[in-house]
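My questions will all concern the structure given below.
Only one protein chain is missing; all other protein chains are in place.
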Amino acid sequence: MAELKKNTNKNVELKGAKKEDIMSPWKVVKHRLRRNKLAMVGLYTLLFMIILAIFGPIVQKYVFGITMEKIDLYNISAPPSLKHPLGTDEVGRDILTRLMYGGRISLTVGIVAVSISVVIGSIIGGISGYYGGVVDGIIMRLVDIFMCFPFFPLLLMLAAVLSDYKVDPKYRIYFVMIIIGILSWTGLARIVRGQILSLREQEFMQAAEALGLRDRRKIFRHLLPNTFASIIVSATLGIGSAILSESALSYLGLGVTPPYPSWGQMVQVATDYYVMQYEYWKWIPPGVCIFLTVMAINLFGDGLRDALDPKLKR
Amino acid sequence: MGELLSIKNLKTYFYTEDGVIKAVDDVSLSIREGETLGVVGESGCGKSITAMSILKLIPNPPGKIVDGEIIFDGKDLTKATDEEIRKIRGNKISVIFQEPMTSLNPVFTIGDQIIEAIVLHQNMNKEKAREKAIDMLKLVGIPRADEVVDAYPHELSGGMRQRAMIAMAMACNPKLLIADEPTTALDVTIQAQILDLMRDLKNKTNTSIMLITHDLGVVAEMADHVVVMYAGKVVEEANVYEIFKNPMHPYTLGLLESKPILNQDKDRLNSIPGQVPNPLNMPEGCYFHPRCSKAMDICRREQPELCSVKDGHRVACHLYREVK
Amino acid sequence: TETKRKDVATVEKATNPAKLPDVSKNRKDTLIVGTTAPSGKFNPIYSDSVYDSWVVSLVFDGLISNDEQGNPTPLIAKEWKISEDGKTYTFTLNKGVKFSDGQEVTAEDVAFTFTAICDPSYDGPRTDAVSSLVGYKEYNEDKEGKVKEVAGIKVIDKYTISFTLTEPKAPAIYDFGYGIMPKHIYNFEKGNIKPLKDKFLSPVGAGPYLFKEYKAGQEIVFEKNPNYWRGEPKIAKIVMKVTNATTVIQELTTGSVDIDSVPSKPEQIDLVKKAEFLDIYRYPSNSYGYIGWNLRDEKFKDKKVRQALAYGLNRAGFIQAYYKGLGDVCNAPVSKASWAYTEDVNKYEYNPEKANKLLDEAGWVKKEDGYRYKDGKKFTVHWMTYTGSKYVEALTPILIENWKQIGVEVIPELMEFSTLAQKVFDEQKFEMYNMAWSLSIDPDPSGIFSIEQDKLGGFNSVGWRNEESEKLIKEGLKETNMEKRKEIYQKWVKLANEELPYLFLSYANDTYAVSAKVKGLRLSPFTDWTYDIHKVELQDVK
Amino acid sequence: MIPVLIGVSIIIFLIFQAAPGDALTGMMDPKMSYETKQKLRKQLHLDEPGIIQYKYWVQNVLKGDFGESFYFKQPVGKVMNTYIWNSFYLSLASFILSVLIAIPIGVISATRQYSFMDYFFTVFALIGISMPSFFFGLLLIKWFAVDIKLFPVSGMMTAGSTAVGFAKFKDVMYHMTLPLIVLTLGSVAGLMRYTRSSMLEVIRQDYVRTARAKGLREKVVIYKHALRNALIPVVTIFGMWLPGLFSGAMITEAIFNWPGIGPIELLAVNNRDYPLLMGINMLLAFLTLLGNLIADVTYALVDPRIRLK
Partner (left out) sequence: MAETLLKVENLKKYFPIKAGVFQRTVGYVKAVDDVSFELKEGETLGFVGESGCGKSTTGRTILRLLDKTDGSVYFEGKDIFKLSRKELRSIRPKMQIIFQDPYSSLNPRMTVGEIIGEALVDHGIVSKGEVKDRVLEAIEMCGLAPYHIRRYPHEFSGGQRQRIGIARALVLNPKFIVCDEPVSALDVSIQSQIVNLLCDLQQKFGFSYMFISHDLSVVKHISHRVGVMYLGSLVELADKHELYKNPLHPYTKALLSAVPIPDPTLKRERIILQGDIPSPANPPSGCKFHTRCPYKKDICSQEIPKFRDVGGGHFVACHLV
């Protein structure tokens, strides 16, 4: 009690905090992440892809005067050259430009789809886990139902409805993203729910209850932030799989609308035997791009998981 | 009584992301045959790591025995090969761990786990080993031992599990039993049973025991000799009567005084102020000085060495330097 | 290069048959034909894809067949007569034609086959072949089983049968080409066709081959019918193997497949040629690709606009880019292979100036943004098209670019094919779309362009209502004299070319690669490899 | 379980109903008149409202069959039976192979955390996860089937082969190799990561230390004491693979012309073959639920702690 009274003086300088290096939980994660080489390789690859996708087409347009729709009839299916570093496609469009443009789409698909699924998944998972009981039972059955959902018919229906409402095809891809997002929240919801079910039993939640806090506050201030680790990991990995989904959809002819390219759609030309065998520049680069991007995201996500897991501390 | 085990200047460090943790920092102690050595100190002061170092059970990475000798039966264990250590583990030196709940493998029956050790070290066939296992379980006072051999750990209560652990540890008649807080997780009434049991076993087999605990009461009841640790170092060592009658190190003193004693009434408890130091960021000089009411200048600068003050009573504190 | 039948198919002979791979060389009694997607409906009255129909025509023979020009030829029926009023068809059967189980083919079997199509429980695609028979309605709509026979189908004697239609229909003769099923095997009770469907995978007919085995998604195996009535087939065994676009060239050039269709693209054909042991057959396919525009839409009502848009699209350029010389510009809704085809039509060659002029005339004014406006409305076309098509992919940029030049904005919308079909035909909610028509042997256009078809679900979805066209179509249907019909249809073709109910795009070619060891194949727009297959043989090549 | 199946069936049916077009819109034969189409629609009940169609479907199901496929004109069960086993063989082979590969490397990776091997397998696993299957499939075809002609391009058996017994098995395996590689790469990755993290968790446990303290050999410690525990969560995810064994890998099967159910489902979608689609989807929904149930039950089986008393 003696030292207890030492600094009862209210005007004690709060600056004291600065003297010691305060590491918030996030700083610790950042710190650890930075030391993980694979994760950093992933991060930089990803940044590179993003920058290329954002600024690449602009540079091509204003510096070289090439747009992704521009047809060069003199260079149809031309192999890589100085003018077209990655060659041209069967109607003479510059593949590099289309690739960069496709990156925009693929990356946006990933990000938008994942944002949607993360928002839905964590809210529903949070509610389900927090309230438990009947609410949880109903929500989990709903998750079961969603998990048994047929993906393709839904997209077909969507495509038709969109054309009914005369949505500009340019934006149609966003709806595809939304659908991918809406269909893929279930996994995250389960993870979040599972964690919250156990977090709920932790004493700090009993403390929150004892303090008489509102439910909303308990879910969003106390519980969800503690599931951030899995949410973030599942989000980074989700971006990868959303990009793959879009690619696969495009590959089956259900994705973006030409002339807007996406990577998946660009790879599709390789179903043509001739293209596959003799025109590698048409399909290898987009395939490699998908691969690299998803790989980068996975590397980063994996590193993030390690960084977020206190047990994995080295 | 000859010395069974003697640890000399043991240093076990953990190389972590945030820096080096000197979990065991220059610890020396010894155990004689048939003796019970009590090791006390607060949580995190390196008691378990000292014990683990003996059997090289330190998780590596990040942990590593950096320096020192561990002489057991005339052999330096720090220099022994993995194979040699393996032969000693469970055979000549056995361990009982703190948490009976998690120290047994949940997917094997109690019998399987005991038999495994017996088969390994005593060249018995399975049937014989099983018989022996049942005998051991009976010995530690488990009723219905022939049924319990086939039970899974989760089917037993904490006390029974701890007894099963003891049965497993004693199965090969070890020369040294390391009991790492064997009763902390148990209730006092069960704790009393277990301690009783251990004492009986020791008397029967003349096994030496290294008893690690932070409960001074347990030490008072069980130990012949006591080592007090603080922040990776031994701060005081003496036989049990000496320690309780005549504690010297301010930390030992503080410990003894801060605990309310059942049949003594006090208005206010004495307490050691301050917090246990961060292992990454040890203070200069004597590790205890920031909490020590008798701290002197020298304590802030120089680390005291463990020196003999009386015969058999050794303490690491500048206050007693002159006495040397 | 040897050209056999001038206007029907060109054949490029293998340059070095000796290169035939050993696998193929050693396979002396088996012919392997590539197929894409047999669905297992191996029945003459149910098959609805070309792949199933190959199976059917190997196993079944029909009353008649046709030649390379599309003219009907006798088969089981050695001859037929059409009555004066054009309503009654009487067929006389060859005697001694046997099903593969040894029973003779009689008029009863023929009657059974066609009566089966009339059955109330029949749910296959052949109804139109019998729906104009006298008594069809009565038979079909009677559910209680009181009407036992179709009045218009009359068995005259064991080898003679006649069919009577409610009104004359010139193309009707082709409806009698469907394979004849043995009644004693396929028979079923009226109103319950299930027993017949159960035999899809064990077809028995009077055709040259016996059906042996079907491995779904993989292959179909046939053995020759030693007692085939037109003579024992020369090839002992035929295997139809499933291949796909990615694998076909590979399968062909390694000799694991002897006959397969290849994409009509020069680079692909070059690959086939490089193998040096494959003959290449090429002929115009019996189809055309087009852009349909909704003639109810103000924009497209004006003929000038339609013509302008035709002039304004570099179709030749597109076809060159896409087919690389292996396709042609289409200017009228009739196949190049058909006898109704004529060169004497407006070619609408690419001419942006003319297009601009016509649009100016039609009142569409170009503004500074480069697009045309009329009554304040921009000339914007929503173009619905379908996914997964290279054709569309190639067309899209050209269409957008070309029409932009003449001030027309195109917004493509991709959808899956069924969705497109629904929008176009069942709902008629579209401005413009593109598709292709695959035609029948007879050039009769009534199924697509008659006014009667201008209804929800009908095929005249663009809504072409032209009196003269209607008159010509009706005339053509009634006329049984070949010369006169030809005249009528050519007149109609010119009308369609002038009016442009569609923007006609392209004629494709079909290309088949055939191993040099296969001799005697009759490939043409109207005859596939199964025609006269009993005469085809496998020869050793040196 | 049953309420979920009913819910799934209703929702799937609603979606199909809402999808534009029906089984006949795609049939565009000018020889097939409007009347004929309407007649066929009537026969297939396509002219009736969705609820009634659902009623017919339920009636069929209660009778024990899923109706007749519009496209194949055969009972749905028969059509599925024809294709589903081909998918099953391929998926099963891939499943077994994945397990055989993934678990050992997962263990190695975990026991040597942060070693070269660990990094190597981690990167390998991530490649597996990141490689789009169509791209990888095409690459394999190009390299192994086209360029060096080691494996066949597609199909499941040599055409016209009449081989039986072992020769047939060999032939099938030969054709299966490339698709198997594609499928396995994808699943090995996930499973291996899963095993690794589960193993990492376990080797930190006290009972592993106990096992060491007993003087057991390191191999016994890892493969007996640790692995048994680490596999508990892994084994349970096998149940979740159940639907995967039958659902067919749509893309891989399409690329390699494998006669499985994947392409048939796509075909059913394109042809609006409701009975077939319902059949396939209901089977998968059922298997999904069954798989979850099996996962629960296996959990109880492999983990004595939750064994029923």
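Labels for the chains are A, B, C and D, by order of writing; each one numbers its residues from 1.
The working rule: a residue touches a chain if its C-beta (ideal position, glycine included) is under 8 Å from a C-beta of that chain, and two chains touch if they have at least 3 such contacts.
Just so you know, these numbers come straight off a predicted model, no measurement behind them.
From the options B:V235, B:L255, B:C286 or B:C299, the residue with contact to the unseen chain in the full assembly is B:L255. Set against the missing chain, the residues B:T81, B:N123, B:T189 or B:S293 yield one that touches it, B:T189.
Taking the whole complex into account, subunit A touches the unshown chain at residues 1, 3-4, 7-8, 10, 12-17, 22-25, 202-204, 206-214, 217, 221-222, 225-226, 228. Mapped onto subunit B, contacts with the missing chain fall at residues 42-44, 143, 157-160, 186-193, 195-196, 214-221, 223, 240-241, 244-245, 251, 254-256, 258-263, 266, 268-273, 275-276, 278, 291.
Simple rule for what comes next: only the chains that are shown with their structure count from here on.
If each chain is reduced to the average of its C-alpha atoms, the one that sits nearest the average of all protein C-alpha atoms is D. Rounded to whole angstrom units, the spacing between the C-alpha centres of subunit B and subunit C is 90. In subunit A, the residues touching two or more other chains are 156, 160, 252, 270-271, 276-277, 314. Shown for subunit B are the residues in touch with two or more other chains, namely 61. Subunit D makes touch with subunit B in their complex at residues 114, 204-218, 225, 228-229, 232, 302-305, 307. Put simply, subunit D touches subunit C in their complex at residues 19-22, 25-40, 43-44, 71-74, 79, 82-83, 86, 138, 141, 145-146, 149, 152-160, 254-255, 257-260, 263-264, 267, 270-272. The touching residues of subunit C, counted against subunit D in their complex, run 30, 32, 37, 39-41, 46, 48, 121, 123-125, 127-128, 131, 197, 200, 215-219, 221, 237, 239, 241-244, 246-247, 250-251, 254, 256-257, 416-419, 421-423, 425-426, 435, 437, 439-440, 447-448, 453, 455, 457-459.
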